[in-house]
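The complex appears here minus one protein chain, its other protein chains still in place.
For chain A:
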Amino acid sequence: MNDMTPTREQREAALEGMGCKRKRVEDIRFTQGKGNYVDDVKLPGMLFGDFVRSPYAHAKVTKIDATEALKLPGVIAVLTAEDLKGVNLAWMPTLAGDVQMVLADGKVLYQNQEVAFVVAEDRYIADDAIQLVEVEYEELPVLVDPFKSMDADAPVLRPDLEGKTEGAHGPRKHHNHIFTWEVGDKDETARAFKDADVTIKEMISYHRTHPSPLETCQCIASMDKITGELTVWGTFQAPHVIRTVASLLSTIPEHKIHVIAPDIGGGFGNKVGAYPGYICAIVASIVTGVPIKWVEDRMENLSTTSFARDYHMTAEIAAKNDGTVTGLKVHVLADHGGFDACADPSKWPAGFFNIVTGSYDFPTAHLEVDGVYTNKAPGGVAYRCSFRVTEAAYCIERGMDILAQKLGMDPADLRIKNFVKPEQFPYQSALGWEYDSGDYHTAMHKAMDTIGYRELRAEQKAKQEAFRRGETREIMGIGVSFFTEIVGAGPSKNCDILGVAMFDSAEIRVHPTGSVISRMGTKSQGQGHETTWAQIIATEIGIPAADIMVEEGNTDTAPYGLGTYGSRSTPVAGAAIALASRKIRNKAQMIAAHMLEVSEYDLEWDVDGFQVKGNPQARKSMKEIAWAAYHAPPPGMEPGLEAVSYYDPPNMTFPFGAYFCVMDIDVDTGVAKTRRFYALDDCGTRINPMIIEGQVHGGLTEAFAIAMGQEIRYDEIGNVLGASFMDFFIPTAVETPHWETDHTVTPSPHHPIGAKGVGESPNVGGVPAFSNAVNDAFQFLGSTHIQMPHDAWRLWQAAKDLGAHG
């Protein structure tokens, strides 16, 4: 009998808690096509909405005539800005403090802008009706190039802002200027440059791209005119924020709005904001009293709902001859498109771009960002990144390579020389952040040893000589990237969205039989929360993860939270989960003490229950304690076993990593082949190593796509080019390189379980690794910086310009 008693290790394994490579529980339904996405939701009497969109990038709208469309059988209504004015919704506020047209109000500012909303009995009729709505446009001069946006004679894009010299983030200096954001010490930085032995300066562009989740943005709005309740199903990364915004805009009381985010097919920042489709569906449902579904198609998604990046960064670094960096100066020209609809915490017009000092100990730095309007779609979302951190990481990682080139130093050695040292943590950066923890040297050396960095450099040298001798037409590049991320927005002292502090929450209820339902304010879009959240709880309260249900996305049942983006779920909600679990464990300890008739101080925690110190036979498992909580709680104690926790993080977390990319480029075609890609990530405590690996693979694949060709392009009259998967580069398994992953563990000192968040690191660190590999390959031919994206024709062009075609 006794040998049937599970060992401590067996009990621990049975929990599938933190550190376990637990299989993703949500995949059972996803891999069988049994997920429940917005478009799977079908309500009786549901109508469909679809948009008439502008063919022009900049034009006056002089007339909208829906007469013919309304004659088509099955067409119910055609909404225009005039109709929305009746409910004060022709314009909507953006997360960035700007306002945005819901439907064209007198003019359009970008191609495919929403002009009218057709409501019909089915999607087919709606699409037919769109062709019948007659819109008259008067074309206006188009502004595409952000560098021309503040020319004196640049066209006025936003007449609605005429005379407004003050924007949401300070003074505006031109009719197309949105804000200037300045951080750091200008004078001190100027001095550093004056005293420098060496300086570099380069304009580094991070082109416009798009998060392109496989499921596009969509929603169903259903207004019940009898009860006055509005239910909205939608692809929302932040359902509670959507509820609050919907209440503020519609004046429907917040408790009468039910927001439900069912399964979401990827978000990557695309599903944080509010889009005209949501507003129009809600208004149409309020008007008609029946549910309205709006589902974007791929081209609409790529061309209108939230681009990412489009940052043009002029970076300058001052250094001593030995490579020690002494100052950093960055100016960013940020192209925001027609409206400033950036999805950043409200006080951060350029997100956390001031992480741009990266992993290096810059004594002083100065940063200035100018946001401008152009005739392009609005957005500027954090595409798998924590608010402009990808742009910042790219800027500094390219900058360090360019400095190494100028100094004739190895780029890895230059980085190591300037790393923030382990003993400097918590480290105050020159641009205002306190890095929580890090051990950059250990990570870098492990990475270099694993890939055989010095040997690769020797091979590269031999190849360059062979190329010069005409023996090969291939050049080899080694990309080094050492990134520091800033995630986990964020502390209420500096982060809010429209005034709501960026805390997050967890509610955990242990049932009498010892199983659990738990709900969080976050919302998985593929990150695997149903798996990992249960693992945290399992370790904290000793109940097997398999007995813990995780539910997110229903604002009626989940505690208020700010949602999932910016790698914030683990740093913020993950902490709330641990703390709620600990409240439960504390109560369980009192119950166990009562059951065992000892003082609670005589008890110690042991994997899945409490035991009497020095007498491990006297123990109560959590299962037994749960039953007691409902059956016979200690006298005077409230029955039940549940807890809620709201967590306001004391600081951000700062994951980091060392990435290396080895690439071979055919100079005659410009085709680049990634030979090796090694990614070492340090995200602190690792909750589920397999999910981390999956996140890293996914993020690296996106980084590969972005660096090597994924782009939203415009021609000179503002036509958006390549907004379909025929052109927009989504790599398949065939193109995607093989990923080697590795890790070190430096826990966050301020997080209850020491975890930092990892989902976005690979995108942040991956792009510079690829781009540095490309740039490194061309360096010996005399190049300093080649702009992304590095698709074949551009690399061929670079080779040609450098004389490699003879």
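One rule holds for everything that comes next: a residue touches a chain if its C-beta (ideal position, glycine included) is under 8 Å from a C-beta of that chain, and two chains touch if they have at least 3 such contacts; residues count from 1.
Assume contacts and distances are computed from a predicted model.
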Omitted chain (choose from "Multiple sugar transport system permease protein", "Carbon-monoxide dehydrogenase medium subunit", "Biotin synthase auxiliary protein" or "Methylmalonyl Co-A mutase-associated GTPase MeaB") - UniProt protein name: "Carbon-monoxide dehydrogenase medium subunit"
Identified contact with the non-displayed chain, of A:439, A:727, A:742 or A:801: A:727
Contacting the left-out chain in the complete assembly, out of A:62, A:428 or A:669: A:669
Which residue of A:298, A:331, A:417 or A:697 touches the chain not shown here: A:298
Sole contact to the chain not displayed, among A:709, A:737, A:754 or A:768: A:709
Chain A residues that touch the omitted chain in the full complex: 123-124, 127-128, 131, 297-299, 668-671, 709, 713, 721-722, 726-727, 729, 731-732, 734-735, 791-793, 796-797
